[in-house]
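The complex appears here minus one protein chain, its other protein chains still in place.
Chain naming follows the written order as A, B and C, and within any one chain the residues start at number 1.
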Amino acid sequence: MSERTVRVTVWGENVHEREEPAVRAIYPDGMHAAIAAGLTELLGDEVQVRTATLEQHEHGLPQDVLDNTDVLTWWGHTAHDRVSDEVVARVHQAVLGGMGLLVLHSAHYSKIFKSLLGTPCDLRWRNDGGRELVWTVDPAHPITAGVPNPIVIDAQEMYGEPFAIPRPDELIFISSFAGGEVFRGGCTWVRGAGRIFYFSPGDQEYPVYHHPDVKRVLANGVQWALPRLRQAPAGSPESPVGWWE
Amino acid sequence: MSERTVRVTVWGENVHEREEPAVRAIYPDGMHAAIAAGLTELLGDEVQVRTATLEQHEHGLPQDVLDNTDVLTWWGHTAHDRVSDEVVARVHQAVLGGMGLLVLHSAHYSKIFKSLLGTPCDLRWRNDGGRELVWTVDPAHPITAGVPNPIVIDAQEMYGEPFAIPRPDELIFISSFAGGEVFRGGCTWVRGAGRIFYFSPGDQEYPVYHHPDVKRVLANGVQWALPRLRQAPAGSPESPVGWWE
Amino acid sequence: MSERTVRVTVWGENVHEREEPAVRAIYPDGMHAAIAAGLTELLGDEVQVRTATLEQHEHGLPQDVLDNTDVLTWWGHTAHDRVSDEVVARVHQAVLGGMGLLVLHSAHYSKIFKSLLGTPCDLRWRNDGGRELVWTVDPAHPITAGVPNPIVIDAQEMYGEPFAIPRPDELIFISSFAGGEVFRGGCTWVRGAGRIFYFSPGDQEYPVYHHPDVKRVLANGVQWALPRLRQAPAGSPESPVGWWE
Partner (left out) sequence: MSERTVRVTVWGENVHEREEPAVRAIYPDGMHAAIAAGLTELLGDEVQVRTATLEQHEHGLPQDVLDNTDVLTWWGHTAHDRVSDEVVARVHQAVLGGMGLLVLHSAHYSKIFKSLLGTPCDLRWRNDGGRELVWTVDPAHPITAGVPNPIVIDAQEMYGEPFAIPRPDELIFISSFAGGEVFRGGCTWVRGAGRIFYFSPGDQEYPVYHHPDVKRVLANGVQWALPRLRQAPAGSPESPVGWWE
């Protein structure tokens, strides 16, 4: 694979952290900062991590940032509708062109995830801080390397089936919750040349992104989603007989 | 399965047929009429077929038509951008709610197909009237029942790989062309409760929808895409512990 | 689909029922009899159900029985190694030729399931009679028709991940257990022309096959697994140019 540094952009909505003291207590510099720190901690010189947030110009995602991003991570929750359609279309094109995308927790309802998958991404939920167990069902998948089975998250929001997604290309993790619900919380899809990994743990009210196993999953996810190629849109070229010769 | 009559709506762009004498010579009443006639010929009392076209009010697809359609077939080519976003969104919701969808030939570039799949659906093409062979690679699939392997279509437009689609849930047919190209021309996906079948043969300049094997594939496709359930959007309900009791 | 009667053969190991009074108390005529009764109760004239058991000549599965079976259901546990390799090979060929197969509970370790899948089918287990919840993750799949989400089974053996199976073609149900484990308990695969459905609930110590929702799943499974075609082995025919003309 690539021997150069992986350029990661961690995107955060950064609303709860600014408006709610309880969230700020867990993530004083924002959830994006914690996610970025975890990647740097585990991947070191292999990655170069920057952050971008909603309130920045173009949400911190102008074209040149995407052009220089190998893997984008996306966390949003309360302000999905404040993300501009233009930026969503730009991110969509970047993914098709090969940029990896990690979609985190409540970003199941983000515009970018829904437009890439074509489905509403509905689910059941309950925020009672019960225990979540994250079970590996594909032990040979590289995203599970170094991760215990199960991952134990003492307190989390419940996300339950049915989860209105297309059939995943790969199902890696299934979560169970204290109330008995299950959730396909670790799934991958390929769209164009881009690899997409959805990972469900991570409500803002719990210190999930400080959890060592969650940090490991995200680091593995970044390595897995690394572009195999970057390509411009192909369009539909007219092709005379033997065009390849 | 359902024992009642299957309600099919055949949607046609109906532009080439009106503007080009060569096309009208093949399809004097429009391509949609030929497709509808083929379904009625093969399925008889099992189906009740109506047609709808671009130039009609709301393209012939107001909400009550979709509410009373089990399976919609879609052929478009030259006027994809004249289909209103509002109708596309309505059809998208209907598919998620369980309506079956057959996407035909150049409708690979229709708004509805691209929005359901999330990819550009690019491909290579050449309109030289060469022979297309349609090979069955999943002989036990019900869509292949009664279809020879290969189907021989004497003259057709070439569609070639790479075809920019998500990995199909099922790959049923692969076409080859006189120039040596191949194409994944028979694919299925599920989105929400809706079943989608893409079938590639069918350029307007050739009498493909009069071909008995193509008629058979479409009839099988309608039966396969029949809704198993119709459901309203679930949304994401908050769910207290033991909500199902 | 077929309008004729579906011929089902319910195969049972029939050892626990004869040797253990507690099991016989639940299934006085054997588990196979209960499974057969459930199918007849729900499908009525649509099916013609017979049973076959280990202790019969050729385990009750001579060639002519398989030739006249549309769907075979298989429950075994303590005597997998007493099933003759010759009968397993015969069933394997029948599945490839189009016969449907429902593999039930502890038959995850049956010779026929392992030979069709190529994997060891290992899992974790605990027989403490805890509650099993069976969650639908594919609500539009016909096997889920008329089934509540979740199915509640008050007492069952726990089966847990990792489950050493190939990636399912379709994942329909995921179970959770009182101890927090999860299990991909409703999966399908196609092998040759045959459809295979694995459904995990059904330990012999609990009245699972008397549960109305479980009976419904098995009835739906039989209808789903109905052969689309029956075919002899193709072999690898030498094929001159244009052999299909």
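In this text, a residue touches a chain if its C-beta (ideal position, glycine included) is under 8 Å from a C-beta of that chain, and two chains touch if they have at least 3 such contacts.
Just so we're clear, the structure is a prediction, and the values are computed from it rather than from any experiment.
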| item | value |
| --- | --- |
| Displayed partners of the chain not shown (whole complex) | A, B, C |
| Residue among C:Pro162, C:Gly185, C:Pro201 or C:Gly221 touching the omitted chain | C:Pro162 |
| Chain not shown: contacting residue from C:Ile35, C:Ala52 or C:Leu116 | C:Leu116 |
| Touching residues (missing chain, whole complex) on chain B | 131, 133, 135-139, 149-150, 160-163, 167, 170-171, 174-176, 178, 180-182, 184 |
| Footprint left on chain C by the chain that the document does not show | 92, 96, 109, 115-120, 122-126, 128, 158, 160, 162, 164, 166-167, 169, 178-179, 181, 189-192, 233-243 |
| On chain A, residues whose C-beta touches the chain left out of the figure | 1, 98, 138-142, 145, 148-150, 152, 190, 192-195, 227-229, 231, 244-245 |
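In the analysis below, only the chains that are shown with their structure count from here on.
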| item | value |
| --- | --- |
| Chain contact graph, described as a line, ring, star, complete graph or other shape | complete |
| Computed distance of Cα centres, chain C from chain B, in Å | 34 |
| Computed distance of Cα centres, chain B from chain A, in Å | 33 |
| Multi-chain contact residues (two or more partners), chain A | 160, 162, 167, 178, 181 |
